[in-house]
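All protein chains but one are shown at their positions in the complex.
Take a look at subunit A:
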């Protein structure tokens, strides 16, 4: 079986990667680690390769592990002095400074309360310290980041989040043809959507959740069904 051969199991040596490493510098992604001169897998799944030099093991993980630069949706949990504690679905709560918002100053604090949703970027991710978030880019502009008002929030698998964010993913474009909406997708497996009416929002959320089990071929069909569901 061809699928059988491409699966690698924890502890297995990955010689394909070792061979590639001889001629150029390579990047080992999640699921691979280096032991002396060997490259060894730590997770089970198919080996993936992205040109020119990135390798990783695909794994349908459900737990988010923060990485610098990730766009995530977090829930404000508490306020601790100059920081807010935000739940991002990782091992630790993340923290965000009140100065990490657009036009925030010591006098002009952002008004955040426990339960608020934040669309933020991971500034700092390290296994040894808690992750840190920001809601501005390096120019101090908020862009698409910030507090998410109204709308509907739900959790999904990490894979669905990444799938929707791929440039080649037809799902969001197909949904745009059905109705106007706003969406925020976090790679931590959290999605926020907002349409004109509650009915549309819920229908949209359901359509996105059904994508979880679907392949690329079915995406168009599911998105097409949405208008039918709305009228029903």
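The rule is simple: contacts are C-beta pairs under 8 Å (C-beta built on N, C-alpha and C of every residue); 3 or more make two chains touch, one makes a residue touch a chain; residues count from 1.
Criterion: contacts and distances are computed from a predicted model.
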Missing subunit (named according to UniProt) among the choices "Exoribonuclease phosphorolytic domain-containing protein", "Trafficking protein particle complex subunit 2", "NADH dehydrogenase [ubiquinone] 1 alpha subcomplex subunit 8" or "Pescadillo homolog": "Exoribonuclease phosphorolytic domain-containing protein"
Residue of A:65, A:148 or A:209 in touch with the missing chain, whole complex considered: A:65
Sole residue of A:9, A:78, A:103 or A:173 that reaches the chain not shown, by the stated touch rule: A:9
Per the touch definition above, residue among A:68, A:109 or A:166 touching the missing chain: A:166
Residues from subunit A at the interface with the omitted partner, ascending: 1-7, 9-12, 16, 19-20, 22-23, 31, 33, 42-51, 58-63, 65, 90-93, 127-128, 159, 166, 168, 215-217
